[in-house]
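For reference, the structure is listed below as structure tokens.
A protein chain is absent from this complex, but the other protein chains hold their places.
Entry: subunit A
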Amino acid sequence: MEKVEAILYGSRWKGFLGFIALICLLPFFISSQYIFTLFILIGIYCIVTIGLSLLIGYAGQISIGHAAFFGIGAYVSGVLTAKHDMSPWLAMGIGMIATFLIAYMIGMQVLKLKGHILALATIAINIIVYILLVGLSDITGGASGLIGIPNLSLFGLELGNQLHYYFLVWAFVFLVILFSTNIIRSNVGRVLRSIHDSEIGTETLGVNVTKYKIAIFALSAMYASLAGSLYAHYINFIAPPTFNVSFSILLLVMVMVGGVHSIWGAMIGTAAIMFLNEVIRFVGHTVFNISGEVEIVVYGLIIVVVMIFMPKGLIGVLDIRGKFAIKSAAKKNVASEKGV
């Protein structure tokens, strides 16, 4: 009777230990600065895709607009630190709270919609935010971007150093995983999954489904905002095109390739797509001599292939014993039949 959580979901500490060990060991094997940068970006994007996994895989709602919230986080951090000399940590917190509130208000309206219409509405949000970022040039610096965003520092330790920033980003990823698995392994997690299976059934049990959808939408937006701030302080320069709809689609591809029903899947997908991205760019550039956004062409193909051959994503293929994914989603294909 004591360990209800263990009875329902087993232990998660093995997964955590594996994760921590992997993160600590990686720097010993990576010598190239280029790969290191990639791992920092993977960490940053993982924070967004974990949130998307909660929203898409657990609650069954879709968003093709999370680049907007990533952008809001990045710009709040960027503007407050570069133009107003605010402490980056404070700016980051303000960005997260602001994004949460904005997403909450948007969610109240948008989450009344379902399926494709919801997807279109979230694209619209992304486009609106993008236009504002370009248009409010007095504040945001407009199309030419915002320069001079300072590095983060922690207890006087400047985190401009790649290795330091790598650990900082992945520490945040760990906190996000901890927070998210706490949610998944509680009644709230069950409510989210039940919404996915039967909204009517959930409401009949006295659950205000809309309230939960909005809360998880706002939470995932807050994660995106955190990631945006970390991005801004890492790259030190931000410009509107980064936060366009194509980035939202990229995030969606990451989650779908990895497997929406598991936050570990979302992370694996993020890493896989990031590496693939680099390969495509390299091959496109050197072999086919194309420049520009070649990778976007490949995404469509990837989505089709993934949906047909591995609807549960990479995690579904790797996860033969059902260890990573949530037990219930791992065992059966039903969820994937419904699509996203």
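Couple of notes before you dig in:
Rule of thumb we're sticking to: contacts are C-beta pairs under 8 Å (C-beta built on N, C-alpha and C of every residue); 3 or more make two chains touch, one makes a residue touch a chain; residues count from 1.
Everything below uses one rule, namely that contacts and distances are computed from a predicted model.
From the set "Ion-translocating oxidoreductase complex subunit E", "ABC transporter ATP-binding protein", "YciI family protein" or "Methanogenic corrinoid protein MtbC1", the protein name that UniProt assigns to the chain left out of the figure is "ABC transporter ATP-binding protein".
The chain not shown here is touched by just one of A:Ile62, A:Leu133, A:Val209 or A:Ile280, and that residue is A:Val209. Only one of A:His66, A:Arg193 or A:His233 touches the chain withheld from this view, namely A:Arg193. Per the touch definition above, the residue from A:Ile40, A:Val169 or A:Ile183 contacting the chain not shown is A:Ile183. Within the complete assembly, residues 1-2, 4-5, 7-8, 179-180, 182-183, 186-191, 193-194, 196-198, 200-209, 212, 215-216, 219, 327-329, 331-332, 334-335 of subunit A touch the chain that is not shown.
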